[in-house]
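Take a look at the structure below.
A protein chain is absent from this complex, but the other protein chains hold their places.
Right, chain A next:
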Amino acid sequence: MGAVQLEITAVLNAVLYFTGCFSLSGYRVSSDGKPPKFQPPPKPVIIDRKTQKEERRFLSPEFIPPRGRTDPLKYYLERKDMIQRRKVFNIPEFYVGSVLAVTTADPYASDKSKRFVGICIQRGGKGLGATFVLRNVIEDQGVEICYELYSPRIQAIEYSTFDVNMKPVPRMDHEEIPVNKLQVRMKPKPWSKRWERPKYNIKGIKFELPEHKMKAAQKWSQPWLEFDMLREYDTSKIEAKIRKELSEELGK
């Protein structure tokens, strides 16, 4: 559709240009005797909404197979099982940092189910063993639970309820998604890990360490790592294939 639009506008522009050349203005003598100034044709503004929408679509990270020498048949079979599960049970799109409420089956609870609300702090695992960790602070006690996405014990995953009076902020498709710029302060050292080192790549935490300590921590940075070609894993083709597969299967 976008290509057709481009063609039409190109043809139109060509027509405009040529009419400009052979039109009256070329032959007409203007009032002050000079040839009229050449007006370049207006640039075509192509608003391609469809491709923009396709870029935004979410593919759950556990579908992308890890880099390795295993037979892709194994991942294909796993994906089939994952799609089967997704047909029966809705797994919403969520990221690290989203607040979720999970209901699991529990034989020992009074009404046989348990509900836990928390913020997602980690998403790991590939294939059917994909997990996510929810964290919450209950009665001054921090609790983290690691749930398996495809476990049959999970009865529902939903976004935790927000205030009823909150209205969704309308956003244009091409605008950037707003990111929370809150910076968290750390407790005094000692820490369980040296979080100021660049290996952990922490964003969103304000380390109140003196300058020379932060500089000393940068000694352990490995700036060559992002250019290491052996570590490159281009998932664009794999992702496109998996997207097509998913849209076919889930569309049925």
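For the reader, a short list of remarks on this structure follows.
Here is the rule we go by: a residue touches a chain if its C-beta (ideal position, glycine included) is under 8 Å from a C-beta of that chain, and two chains touch if they have at least 3 such contacts; residues count from 1.
The rule is short, and it goes like this: contacts and distances are computed from a predicted model.
A chain of this complex does not appear here, and its UniProt-recorded name among "Hemoglobin beta chain", "Gibberellin receptor GID1B", "Trafficking protein particle complex subunit BET3" or "Large ribosomal subunit protein uL14m" is "Large ribosomal subunit protein uL14m". When the missing chain is restored to the complex, the residue among A:Gly33, A:Pro188, A:Pro223 or A:Gly251 that touches it is A:Pro188.
Note that of A:Ala101, A:Leu128 or A:Ile145, the residue touching the chain absent from this view is A:Ile145.
Among A:Asp71, A:Asp111, A:Glu176 or A:Glu208, the one in contact with the hidden chain is A:Glu208. The omitted chain makes contact with chain A at the following residues, 104, 106, 108-109, 114, 116, 131, 138-148, 151, 153, 187-192, 208-209.
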